[in-house]
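Quick one: the structure is below, and I'll ask about it shortly.
All protein chains of the complex are present and in place, except for one that has been dropped.
Chain nomenclature is as follows: A and B, assigned in order of appearance, with residue numbering initiated at 1 for each chain independently.
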Amino acid sequence: MSLLELRDLTKTFGSVAAVDGVETSLDEGEIRGLIGPNGAGKTTVVNLLSGFLTPTRGRIEFDGRAVERAPAHLRVDHGIGRTFQTPQLCVGLSTLDNIVLGSHRRLGTARLRNVLGRRRTSLATLRAEAAAVGERVGLGGLLHVPAGALSYGHLRLTEIARALMAQPRLLLLDEPVAGMNEAESAEVAEIVRALPGGGTTVLVIEHDMPFVMGLCSRISVLDRGRLIADGTPAEIQHDPQVEAVYLGTLGDVA
Amino acid sequence: MASVTRRRLVEWPLTAAVLVALYALAPIYDGTFFLSFMIDVLILGLAALGLQHMVGDAGVLNLGQAAFFGLGAYGGVWALQHWHWTTLPAFGAAIVVALAGAIVMAPLLRLRGVYFAMASFAFGAMLFEVFGQWVSFTGGENGLFLIPFPRIFGHTFVSNRDVYLLVLTVSALCYGGLALLMRSGYGLSLHAVRQSENGARASGVNVARLRFIAVAIGVVPPALAGVLYAQAHSIVQSTIFGNDQSVALITMVIIGGVASRWGAFAGALIAQYIAVYPQSIAQYRFLLYGALIALLMILLPGGIASLARTLAGAHGTLRRPRL
Partner (left out) sequence: MRLADLPQQIVFGLGLGAIYALVAIGFSLIYRTMGLLSFVHPQFVMLGSVFGYTAIVTLDLPLWAAALPVGIATAVASVAIDQVGLRPIRRRGGAEIAMILATVAWGIVLVELVRQPWAYGPSALSLRSSARPPFEVLGVQVRWDTVGALATAGVLAAALALFLRRTTAGRALRAVGESSRTASLMGIHVERTLALAAAISGFLGGVAGLLVGYLFSAGISTGTIGVKALAAAVIGGFGNVPGAVVGGLLLGVFDNVVAADISATWRDAIVFGLIIVVLIVRVGGLVGRRVLSRG
């Protein structure tokens, strides 16, 4: 059984269908790419998967459970994590503190018990864990710097680290390497490649074709809300419909 | 977390000093109008404190706070007059009634900031109408009379000085309680939501519930203030729980600085001073409130607290909301 199944997933805004009848499934351990021209609905799909939007129609089955109506904060419990196209971080807190926030559900900070300060030891453990995750994504020396002082690339890495703190089974990455140079993208690719080994399946939206083609085992292509192709990188590169949409620029990519 | 410890080391001694000074006022000014004035300042400051928590810490712009002031007052007075409870249990009754009001208002929290502001304004207006019209319960505009003096564990607070000390203690406890609360995981979640709501949500924070909790906590100080007001003045009339009062309360929070707890009391001091002392301009009080807010929004949106911070050379408005 696949980890994630999308059935007739549709989201309309007024008369516009941002996502229209998308059907696909993700297997555990996959690294799936989601590509398409601007406005194709890729971020909307991520918003639907992460609970920031509710579908107009269709189902999202995660691990056999229908989650399309679950609110965003509960999806984290289910094991779905995400990053944002524009990093959404607390600029007033340190990098480390931002990463720790990702473990919110494990800390139960909204529950009364924690109000009385009962969880302090767990907090220390989580901070150590956050430091380790931070090191793993390459933020080693920056952990105590205020997030507001980080470069764009480091902000993205912080978001990934934060999402990883919740130990997600499915991680949704929205343009993780936008604006990065080749060296930086390669580093991120390494980090992502290691994720399935740790139990995290990945869905990554990107425009950077070398990055996507080199990293993903399968790629889904969206155009104007519809899924027009779904296959291996080789299949996608030679799919006539995809070529038409991208005006044939995919063919030369490695 | 670690980022703010430095400022804490300065805050506590300063707060303690101010508190001692406030307590000292009691014997010094006993029997004077000034002490009565300070009683009202503290009571209103308490109501404003709850509002500051909602607005500054949780981003909930509640333009109907006076309604909770009233709910607490009427709930407490009912317990005092009909069940002959003493003050502490009356506080309990007041809190229950105010919380009921918060629960009724809860569905509105789904609305985004400004729309909630409008809805809360309507909510406050609606409750004000109820206060005025439901004469059998509230006494309407004429009000309820002969409300007993505060009584706690057998001690009756009759003199000005006693009442002042009581009000000051309750205010200090609420202030301290909120300060502690904001240092806990709850406070941290609020900071996170304020700085990045999407990031917090993606990390699993139940933003809607968090905001409701903030509102529930924020209606407790005004509820207590309502009971204290009723017992300090022996009379409570619906006219003081209307939109004017809600406006006055938000004015106090803004003048003091939306991000500052002590600012709520500083704002209350200034607003009440304008309302009471200069006899000639007392009638222009709301005009001054309005003009003050308008000016502050342009020049000093952070209120007095931000001015104090600048003068003290403190940098890093790390956790402060930006207006």
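In this text, a contact is a pair of C-beta atoms (placed from the backbone, for glycine too) under 8 Å apart; a residue touches a chain by one contact, two chains touch by 3 or more.
Bear in mind the structure is a predicted one, so any value in this text is a computation, not a measurement.
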Selected residue (touches chain absent from view) among A:6, A:53 or A:67: A:53
Residue, one of B:71, B:165, B:192 or B:247, that touches the chain absent here: B:247
Out of B:63, B:214, B:269 or B:305, only one touches the absent chain, namely B:63
So that we can see where the missing chain sits, which residues of chain B does it touch? 61, 63, 107-108, 110-115, 117-119, 121-123, 125-126, 129-130, 133, 197-198, 201, 207-208, 247, 250, 254, 283-284, 286-287, 289-294, 297-298, 301, 322-323
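Following the convention adopted for this analysis, only the chains that are shown with their structure count from here on.
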Tell me, which parts of chain A touch chain B in their complex? 50, 52, 71-74, 76-77, 81-84, 88-94, 97-98, 101-105, 107-110, 114-117, 119, 123, 144, 146, 159, 162-163, 165-166
Counting only contacts in the complex, chain B reaches chain A at residues 1-3, 181, 184-186, 188-189, 191-192, 195-210, 213, 316-319
